[in-house]
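Okay, so here's the structure we're looking at.
Just one protein chain is left out here, and the rest sit where they should.
Chain lettering (A and B) follows the sequence in which the chains are written, and residue indices restart at 1 in each chain.
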Amino acid sequence: MKNQTLRTLAQIAVATSLATASIAATAAQTNTDGNVVVKAGKVITLTGETIENGTIVIEGGRVTAVGKDIKYPWDAEVKEFPNAVAFPGFVEGLSNNGMDRANENIDVAAFLNVKDSIDPVSFYFEDALRAGITTINVQQGKDCVVGGRGYVVRPHGLTVERMTLRPDSGIVISAVPKRGKTRATQALALRQAFGGLRMYLEELVQEKKDGKDYATREALYQGREPDKDSVKGRPMGGNSWKVENLQMVPRWEIDEKQLPMLEVVEGKVPVYLYCDEPADVHTALKLANDNGFAKRTVLVLGPECWKAADLIAKSAMPVILTGSMKWTERDPVTGEETETFVPGVYAEKGIVFALQSGNSSAESLWYQAALCIGQGMSREAAMAAVTTIPAKIMGLEKRIGTIAPGSDGNVVIFSGDPLSVTSHVVKVFLDGNEVYDRATDTRMKHLSTGAQPANTASSAELIEEVHKHDDPVVEEEEKIDAGENKKDKDKGEHEEGDGHDHDDDKDGHHEGDGHDHDGDKQGN
Amino acid sequence: MLFTVLSLALGSGGLAAMPVPAEATTVFADRIYTAAGDVIENGMVVITDGKISAIGVAPNGERKEGELHVAAITPGMVDLSSRNTNMQTVEETTEVSAQYHVADSLDLFDRSWGRQLKSGVTTVVANPYDNNCIGGFSIALKTGGEPSLEARTVKADVALRGSFGSQPSGKNHPARRRPTDFYSRRPTTRMGVEWVWRKSMYDALYAEGNKDRAFDGVEQLLAALNGEVPVFAQAWATQDIRTAVFLKEEMAKEGKTKMRLIIDAGAEAWRELDFLTRTGTAVVLPPFASDGRTFDNAFYARDCAAKLHGAGVPIALSAHNDSSPGHSLGDQAAFARSGGLSFDAALEAVTISPARIMGIDRRVGSIEVGKDGDLVLWNGTPFELTSSVVGVVLEGELVVDPR
Partner (left out) sequence: MMFNTILAAFLAVSAGLTATPQPGTPSGSEGVKAGVSPASKAVSDAAAFTAFKAKIVYLGNGTSLENGVVLVQDGIIVKVGKDLEIPAGAGIVDHDGALSAGLIALHSNDGAGGELNDTTRTVMPDAEARFAFDPKHPELREALEAGITSIVLCPSSSRLIGGQTAVVKTSGGVIVKPNAQLSLGLSSAALSYNEFPTSYSGALGELNAQFSDPKGAVSRAVAGSLPVLMDVNDRAETMRAIAFAKKYKLRGAMYGSYWAEDVVVAIKESGFDVICTPFDVGDNQRGARSVAALAAAGVRIGFGLDSPARHPASLRFGAAMCVRQGLAADSARKALTGDAADIVGAGNRIGKIARGSDADIVLWSGDPVALSSSIKAVYIEGKQVFGGSK
């Protein structure tokens, strides 16, 4: 009852503030309460229906209703896009971007967490919004044996906490040989990681049994029975191998470097298992089966892994496809070149796959899905691979990937078909709040038309400005400056600064410069 | 012969359904984009002896077994900057090598030609590698067919190729090693590059009436100055585009008013619309760059093609020898559309416009009776990433079969 009242009050407050805003005719990007009604010429819900002239009602950050001619509160803020398309947004099933350094060099780094690496102001997140991506599963790179835990985030927010959709979204294990290592070394390191965990746990239990642990000894010293309360661990939940009597050990006594590994073995966390080559797939599958996390495994595959498609199909694991979609191979004997459309192979084998964005911001999820359609895949399958399937892989299918009652209030407004090259993202709502508006995206304007945002100037102009007020005495320094900026678009001011008196120096400097330059080129 | 007559009738009047000939390559499509002003719904193209012999509306009735029917047909695409030539295609021992021909150095067995063909590019202009100020003569040729110049040439010596910017000077340095190599040479700066260009042009001017001053390459330079062949110059950045245009205007003042200029890889051409329109200069654009950053620090705005087209500058798009999905010439047309270029203009920018720019439009660039039977077959609307090239017809031969 009390809550309801508060809510009503809040709505009134919003309505008032909105009224003020519209009078002031400023940007309407003011609401942060997650309440909005979006109307669009077309609503792609991805639940099976596409609604012409549809309405989406978002309350408290969640979609409460979607349909045609549906009722919504009289005082709701309504955003209308009669000529545009509303879309749930693309879902990045796994990304190594948005972090300040994605790789960890320690072999077993399961105790690390990407939340400490995520850089909320990274351009990557900004570009993701522009491309209509609303959810990103940020995971560590493959330069480890067992990597840290990932985070599922929204590409908006100034802190990781504000961005987070699901913390500890999974752990990364790599079957790809680390740089400078062989495949055998990698396989050994993987076995050792889990063998080491087992030995550690067994030792821990044995110590408990022997009464060697601190709590037991303390109790014995005091002449009383060991504290029954300290023995509150659970039996181990693994399904391939188990350490008996693990319940003797309280969970908090398990080393924090080993606990995430234990959770992997117990099948409690999703595992993202990297494979670059077909040979890695076998290693990966064996590891997952031997250590009980096969059912929680998502394979992250390089392009060539299509050759192991039968093996993957048998494992029934979902996959995330990275890298090029075309695998080109030249027969070393005949010289014949063959091309394989990689996602097509997985589709044919009935493997559940999600697509990943390419390396550049241009090769975003829409681009990957569009290329799949161009190569003959059905529109539904291609679209699912960048929305509902990655959502399902993360276990977030009820919240993201679709526009349906109960789902997160994420709506991307496209100017047209989300997969058309001529469409662009007009606005993005995350949890019912407007977080992106193309009209005010100065960087986009610069990319599109070359227009410079206000209050900025090119570096050359700034240097010029500084030099105008320079004391003639500092001519010497100025000259060096001009030399260093030789590659920039000089405006001639520097040349004037280089008085003829200093000709000798100048020549010397330029020769030196030429030397360095040449050295660079020689390396190429 | 019958079909020729029929299609002539098409030009003047409406489109009538026509019979399907038995002995010829015939392709049907839901839509045929001719790049000659027409879009034909439910159309067909007939190619006889390598040339297009008829275009029109397909006869009604059921499709026959084995009939070649696709969603869309466009003309074979034309890429003026094929970029599959290596360092061994330009004579670097001299910074001006106008007397040499890139045709002498092409490897027609290289796989890149076939890849371009497969991506729908049927005609390219191959240029000398841009390490010289004036590199030599370019050639227009087909990307498939018998691997001989005789069979593939569309037009020999189609342009005099050169380069502005940092590339021609990039490797040069002052003499300091023992023994010195030939990179101990001019130019080492942009100024130097311009100087070499201007000097060679003036040298040619002076030699025109004076045989004593003749030098290697003078005839070729004069051919360019007199407008017999265009000057096709790489210039990515603003200052290089301006340099090229100023040079042309300077030569016009010297009486060489017929000199023609085509800018290649003009990423920053959008900054210089006035200069380009003033001098009637055509621009070949480089491939799309998502962050706008290209060679020579040039900023390639996404609406570059649209702006140039809007200002009346003839444009052509290029994939710079990338034929992979998402990067091929058809995809470049798609990206130009995302920058605001209309569908029709995008179609022209990869077909008839480059053909006109290089003066090879009598043979290629559009689907018209009498032109080469080069077609690209699509599985959907062209110039969308959701469509791709599924078939290619080269001079009547189905070199990539969509079936």
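Please note the rule applied: a residue touches a chain if its C-beta (ideal position, glycine included) is under 8 Å from a C-beta of that chain, and two chains touch if they have at least 3 such contacts.
Since the model is a prediction, treat every value here as computed from it, not as a measurement.
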| item | value |
| --- | --- |
| Touching partners, among the displayed chains, of the absent chain | B |
| Option from B:His69, B:Arg83, B:His101 or B:Arg337 whose C-beta touches the chain left out | B:His101 |
| Among B:Thr25, B:Thr89 or B:Thr294, residue touching the chain not depicted | B:Thr89 |
| Chain not shown, touching residues in subunit B | 87-94, 97, 99-110, 128, 136, 147-150, 181-182 |
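By our rule, only the chains that are shown with their structure count from here on.
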| item | value |
| --- | --- |
| Centre distance in Å when subunit A and subunit B are each reduced to the mean of their C-alpha atoms | 40 |
| Residues of subunit A that touch subunit B when the two form their complex | 324-326, 337, 360-363, 367, 370-371, 373-376, 379, 419-422, 424, 446-450, 487-489, 511, 514-515, 517-518, 521 |
| Of subunit B, residues touching subunit A in the complex | 111, 170-171, 173-174, 176, 188, 237-239, 270-271, 288, 290-292, 297, 299, 301-303, 324-326, 334-335, 337-339, 379-380, 383-388 |
